[in-house]
Structures are given as C-alpha cells and as structure tokens.
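For this depiction, one protein chain was excluded, whereas all remaining protein chains were kept in their positions.
So, chain A:
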C-alpha cells in the first residue's frame, strides 16, 4: 500500500470516529475490511471495483453491439469529446480534495463552467483582434489564473463559504463573457486550433491527449510528491493537518488557483473543439459536478481522485457515443445516462453500507 493510500485509510478511519460528515452517507470501506467474515471481505473487494466493473460492463456491452465502438478512431473521438469536461472535472477534483467532502461547507468550485466560457471568449476575441497564438494562450491562461485567485482569496482570506464565493465568481465570469462576446458566437481560426484538432500519436486527437497529459501530471503529483498527501490531509482531517504544521490556506488556495488554470486550458480546448467561442458554457456546470462526484465511485475508498474523475469523464463520453452508435435517439440518452449514474452510485454506496454493517 502506498503512502498516499495508507494515509487515506487513516483519514477515513478518523473521520468515522470523530467527524461524521453531511456529504458522506457511506461509512468508510475500511470498516468492512477490518470486520471478520469472508463474504464481507468479498463484498468489500467487489465494492472497490464496483464503479470500474460498471464501466467495463458498459464498454463491453457497446463493444459487442457495435464493433466500431472500440476502434482507435472512435476511442480518440470519445477522448476528445470528453476533454473539456474532463479537464474541468480534474480542476474540481483538486478543490474537493483540499476542501473536504462536506456538501455545504466543503470545497466546491461552481465557477469552473463560467471560467471555461470566459477563457474561451478571451481566446476567440483576441484571435479575432489579430493576436498570435502565444498571446492568446497567455491571456487565456492568465484569465483562468485570475479567476482561480479570486476564488482563493474569497474562500481563504474573506472566509466566504466556497459554495457562495464561487457562485458569485461564476456570475462575474458570465458577465465578463457577455461583455466580450455580446452573447454572439465568436469564430476563431489559428494554427494552434488546427494543431489541437489533428490526430497525434496512436491516432488520438491532440485535444484528447491534452486531457490525458493533464491527468498524468496531476496523478503523479498527488501520488508521488508530499503535496498530494498533504492536500488529502487538508481536506480529510484539517485539525490533524494543522497539528502536523501544514499551511491549510496555502493548499486550499492552491487548489482553486490550479482549478482556475485548468479552466483556462479547457477554454482553449473548447475553442479548438468548436472553432469558436460560443454561449452556453453554463450548461457544463452540472456535468462537471457530476463528473467529479461520479469519479469518487471509481476510487477504491470513495474519495475524490483525479484518476476516478478521468474515468468518469470518459465513461460519460462513452455513454453518449455508444448510444448514438446504437441509433438510440438523443432524447433517450440523457435519461439513460441519469439512470446509469444512479445505478452505479446506488450499487456502490449500497455495497458500502452493507459491507460496513457488523
């Protein structure tokens, strides 16, 4: 067991002892693992992989029904269609890690979809004004960082509830986006956009590879550097983290700033994907939240994790793609998606509760 996961276990156990949280319906799986009995052990084992098994089952279903589902070209499409959502989901995951999982008081960044819209608008507007790729990218990432910094200041310095602070910042972003675009579609054309739409190594579109790269950087950082361990500590058990001498605010602020930066990256990808900055980025808010929370189901301990979020984003992308390939009308897809998410979450947390029962 790695350092990170052993720390997660102890955190989870300490939460069960001292800090029952509003958002945590299921007691931690460790309770099940430590209880005697083979069947419970099997349940716990199953629980760890329930999310993953559901994902594999869905993939297998599509692969059997539609042979083209698993072709490299289609996998590349799913990745690139999941890229914007996935990158935003990764940002939110960081905030959830350092903010803790309490639904009301815990970490949340509602401004991410707004950051996406504003960042895309900045990129496309500058592109139309004749600026080169470097300037557009710099300004777009700086916009994301600025939004992240505003969130960080509001949450750590002004001590506003993240839910409210990021809600306010979301509205600021939406307003600024309207100022820039006047609510119209701003087209964009640039060498960078063409490059992002090309197929890279393994025939995967570059947009999709950016998602994989962002995940890789975050996963490595969280797993193999002290930063990851401390970030989980700050969110999971702030008192212990403070006692251990960790500067909580620095980690909380850092997560919002990196999330903002990822919002900027998502903005660039979105402009590349759509060849324009378009209105309607606010529609991404709920899918982003769904992705980050669904991602917990893919982690062994039901904690937010970047790998889980990546899988969740790809899972949602695969659902939309697979159902279309099955000729299912898009009218059905939303409902089926919702039902499947409910089933995955329900099975996982149901198993967790049964596994925890003595």
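Rule of thumb we're sticking to: a contact is a pair of C-beta atoms (placed from the backbone, for glycine too) under 8 Å apart; a residue touches a chain by one contact, two chains touch by 3 or more; residues count from 1.
Keep this in mind: contacts and distances are computed from a predicted model.
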| item | value |
| --- | --- |
| Undepicted complex member, UniProt protein name, chosen from "Sugar ABC transporter substrate-binding protein", "4Fe-4S dicluster domain-containing protein", "Cytochrome C oxidase assembly protein" or "Na(+)/H(+) antiporter subunit B" | "Sugar ABC transporter substrate-binding protein" |
| Chain not shown: contacting residue from A:156, A:278 or A:349 | A:278 |
| Chain A residues that touch the omitted chain in the full complex | 68-69, 71, 73-74, 77, 80-81, 84, 182-185, 187, 197, 270, 273-276, 278-280, 283-284, 317, 320-321, 324-325, 327, 329-331 |
